[in-house]
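With one protein chain withheld, the remaining protein chains of the complex are depicted in position.
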Amino acid sequence: MAGSSIGTILKLTTWGESHGAGIGVVIDGCPAGLPLSEDDIQAYLDRRKPGQSRYTTQRNESDRAEILSGVYEGMTTGTPVSILVRNNDQHSKDYSKLKDLYRPGHADYGYDMKYGIRDHRGGGRSSGRETIGRVAGGAIAAKLLAELGISVTAYTKSIGPVCAEQFDPDEISRNPLCMPDAGAAEMAASYLEGCMEHKDSAGGVIECIVSGMPAGAGDPVFEKLDANLAKAVMSIGAVKAVEIGDGFLAAASTGSENNDPFIPAAEPVPHIVKASNHAGGILGGISDGSDIIVRAAVKPTPSIARLQKTVKQDGTPVQLEITGRHDPVIVPRAVVVVECMTALTVADALLTGMSAKLSSVKKIWGN
Amino acid sequence: MAGSSIGTILKLTTWGESHGAGIGVVIDGCPAGLPLSEDDIQAYLDRRKPGQSRYTTQRNESDRAEILSGVYEGMTTGTPVSILVRNNDQHSKDYSKLKDLYRPGHADYGYDMKYGIRDHRGGGRSSGRETIGRVAGGAIAAKLLAELGISVTAYTKSIGPVCAEQFDPDEISRNPLCMPDAGAAEMAASYLEGCMEHKDSAGGVIECIVSGMPAGAGDPVFEKLDANLAKAVMSIGAVKAVEIGDGFLAAASTGSENNDPFIPAAEPVPHIVKASNHAGGILGGISDGSDIIVRAAVKPTPSIARLQKTVKQDGTPVQLEITGRHDPVIVPRAVVVVECMTALTVADALLTGMSAKLSSVKKIWGN
Amino acid sequence: MAGSSIGTILKLTTWGESHGAGIGVVIDGCPAGLPLSEDDIQAYLDRRKPGQSRYTTQRNESDRAEILSGVYEGMTTGTPVSILVRNNDQHSKDYSKLKDLYRPGHADYGYDMKYGIRDHRGGGRSSGRETIGRVAGGAIAAKLLAELGISVTAYTKSIGPVCAEQFDPDEISRNPLCMPDAGAAEMAASYLEGCMEHKDSAGGVIECIVSGMPAGAGDPVFEKLDANLAKAVMSIGAVKAVEIGDGFLAAASTGSENNDPFIPAAEPVPHIVKASNHAGGILGGISDGSDIIVRAAVKPTPSIARLQKTVKQDGTPVQLEITGRHDPVIVPRAVVVVECMTALTVADALLTGMSAKLSSVKKIWGN
Partner (left out) sequence: MAGSSIGTILKLTTWGESHGAGIGVVIDGCPAGLPLSEDDIQAYLDRRKPGQSRYTTQRNESDRAEILSGVYEGMTTGTPVSILVRNNDQHSKDYSKLKDLYRPGHADYGYDMKYGIRDHRGGGRSSGRETIGRVAGGAIAAKLLAELGISVTAYTKSIGPVCAEQFDPDEISRNPLCMPDAGAAEMAASYLEGCMEHKDSAGGVIECIVSGMPAGAGDPVFEKLDANLAKAVMSIGAVKAVEIGDGFLAAASTGSENNDPFIPAAEPVPHIVKASNHAGGILGGISDGSDIIVRAAVKPTPSIARLQKTVKQDGTPVQLEITGRHDPVIVPRAVVVVECMTALTVADALLTGMSAKLSSVKKIWGN
């Protein structure tokens, strides 16, 4: 089925394979009147670019975003924004030896079972390059949220066994691992060196904070804000788990510890805040005015140089040695992807939630 | 917005408040020709019934499912199956003292911010009774899956700090906590006794296994099977985290450990299997033929008898003492809900995935 | 697939067969704070009731609407409104002789080809009783629109060859045929007498006017307001054509005749109006501030007493003589259905269109 669209009022549709002509996205439903330029998109795309450190692949992916529609004289018009990124690097490698076998940890086998045919070059549609469309769309969502005083910030919480213990927001962009803790970043770097020596790879955890979030976004039952965040973040290729607020820790906690007391706030609007935030800013699926906290577990890069056992399409066992350039960890490059999927989800929840009260409907449509 | 529907081809729409006239569900898109009776539904509903042990509330909720449509002479007809459960217990309690205040850990505040109006009785739409519709729908999905040789089984993995170490499937229905480990169930029971003594509550983890799953279900990018499972399970009231396969453990693992080798299988169809299942049966969002493994973190029951701090609607601080019958842990009752959301998601993925290959389309529509 | 839901933000889900336990509807996404009672629904249901004249069936369908959820203390809460109408008349007739044959002009054959199974009693899901859910939902949409100063009025434009030439709105409810022209109503009545004498039936045309409509509702390309009106109205059982504004007449017209000049308006908001309304209030899929005009062609009742040729399920030719109570014309009873589908579509367009401008989004969510 059509599986490349997400969102109700603000809808993202992505397309493109790793080694086709290009990768792109259509963002439909963005309100008219938002200032938008290719630079806004490019700034986000550059954050997921490879080759920025020795822990990301050394491919020369100079991805340039071209806005093809939906922007006129520097402003969104309310019509679909189509963004195209041409694939430059597409003919540089011989993928023929991967054609008939199933790489462990990859989607190869599933695609063949599902479709009976597969563009095997560089992972095809299941390549990490697919996230370019998410990031281009997320850049627009983030710009829209900024107009409402809402910011979305993701960073690396842990790599392998090394967890950030400090939180210095300025540090995030200073180290190549996007950790808010310089010391942890150094330890993680040396852990990654070890992985690379062993022709192995690492995973990690990404955390994302939404600040300035108003209470009342998200819809009961199946369109809960946390449910949609879980879907949006879990849809990122290598993500295997999603937490909101305390997540799994809450399961081991008690009600008296986990409940966040409501207290009156100093400032008048909103006049009620929570004294703690175990809930991660969402209660009953609806934002409660506290920061939204999302966490994602990213699995280790499946493409490792070490010899692996697998089979060919006909079931014949083979030994596989993946050569070429592969990130020993994709967590730092996935940080902006988690941020973008969060921004898109929150923006859509705000847009779909505009008509929750009759009084709001009258504000827009009443005489 | 309309947030009470989920699914594309097999769509569930639930409705109803805790203390309204009833709770119900419409299941639309179920294939015609499936044998279905009210007993099929009732068997699932009975599993979420309170009052089955001292760890669930002693309310007398004798929920009876009535099938109002979509079944003719014991078979589904392909048209919507509407199921109604009348609320019997609805006038038994005075909720007036909860009317103007916001219970910590509940959706009260979010609903008021969103809608400006709220049916506060028993949590209204955010009550646990809302899951009746999910379970009634899930019973149908499970029956459909059984026709395809697929079974879905959930159980309690942990309660508070007590984790099941053994897996005896027969044990699940033997102890009131739905744990597959009799010893752990006993320890968890005594942990819960402690919670109750302290007027406190506990959370836990639910695990769900889908067996007999064919490879090739789920769709690339945003309709990934794991993304939809994450949404479906996270949409359950008290769930704060969702894992697939190794989940957060994968983040701390290495590629060489986490990759599941493909090997030829003894039996001919499918002739390829995985030697391990860290991935939890899903790679690149598509089922890989191994068991699907989903895990959900359930927070402690927010309604605790202990004195809590909160505020009234106008911001005035108050002390809250919740009286009445409340589960010290909702995990055992949520087991069937996780199972049902999983079954619904998997069933919808199979139905939406029927046209992935042109050859399949010809099988159904060709001359 | 699930085909019983319509709408994006305001979503209607209907269920129920003619001779099952009941018929019902879930209306999800209605803004909170709308006063609503069972009487509001009943007033609309009574307009589609049979037995009101000799031109509608003499069945005693005392359809009573019960609101099961979503309304608290006389106001909508923003959660799904579930409405149930029990089938009373369900066992009164022996349908067994229709079981194995396909009635001309009915959906019997299509259902059997599609599902391989069919509830044949009274048309099952394809019965006219299915419209009860539409009307109950439309009553709510109409109430919402009234809060915005928008009214929706449908009436019979023609029956068989007899067309209303006058437009007296007060006359619509005065004659049993819902025509705004007393003389035409009389002529149509005598035409219907002729049909009944010949054991035959008649069709007709229904027109619907939306007044007080603001400009700017509807979305470009596929969610055009006229496209959604066409779908909503064409989805009514017996409707075979839909026109907007001049409709087919426009096709025979010229640009200079058909273009509506814009002129400045006396009143300040909106300060621009159209001097004519050939477009029927919609240009480029977006409302232009003029009255919206929709027209629907309703086919003659297919159930006629005259002897007809048809076949049994196995292909054997048979003679069919349909006995029992059947409307010689369903147009007057379908008037309120067209009105309701129009109201639902317009209401949804307004709710989905609230975020078209960034300035509107700031009005609702900005600080």
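A, B and C label the chains in the order they appear, each numbered from 1.
Here is the rule we use: a residue touches a chain if its C-beta (ideal position, glycine included) is under 8 Å from a C-beta of that chain, and two chains touch if they have at least 3 such contacts.
Just so it is clear, the model here is predicted, and its values are computed rather than measured.
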What chains on display are touched by the one that is not shown? A, B, C
Using the document's definition of touch, tell me which of C:I27, C:L98, C:I172 or C:I244 contacts the absent chain. C:I244
Of A:E66, A:E193 or A:E321, the residue that touches the missing chain is A:E66
Options C:D63, C:E171, C:D226 or C:E339, residue touching the unrepresented chain: C:D226
Any idea which of C:A164, C:A279 or C:V346 touches the chain not displayed? C:A279
Touch with the omitted chain, as defined above, among A:P50, A:P104 or A:G124: A:G124
Against the hidden chain, chain B presents residues 8-9, 29, 31-34, 76, 78-79, 144, 147-149, 214, 220, 269, 350-352, 354-367
Touching the hidden chain in the full complex, which residues of chain A are there? Just list them. 1-5, 7-11, 13-17, 20-24, 26, 28-29, 32-33, 66-70, 72, 75, 77-82, 84, 114-119, 124-125, 351
Contacts of chain C with the missing chain: which residues? 1-6, 8, 12, 14, 102, 104-107, 109-111, 113-116, 125-126, 130, 158, 160-161, 195, 198, 200-205, 214-224, 226-235, 237, 240-248, 250-265, 270-272, 275, 279-280, 282-289, 297-304, 306, 308-311, 315-317, 352-353, 355-357, 359
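Note that only the chains that are shown with their structure count from here on.
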Distance between the centres, which are taken as Cα means, of chain C and chain A, whole angstrom: 44
Using mean C-alpha positions as chain centres, tell me how far chain A is from chain B in Å, no decimals. 25
Expressed in whole Å, how far the mean CA point of chain B lies from that of chain C is 37
Multi-chain contacts only, two chains or more: what residues does chain A have there? 8, 214, 220, 352, 355-357, 359
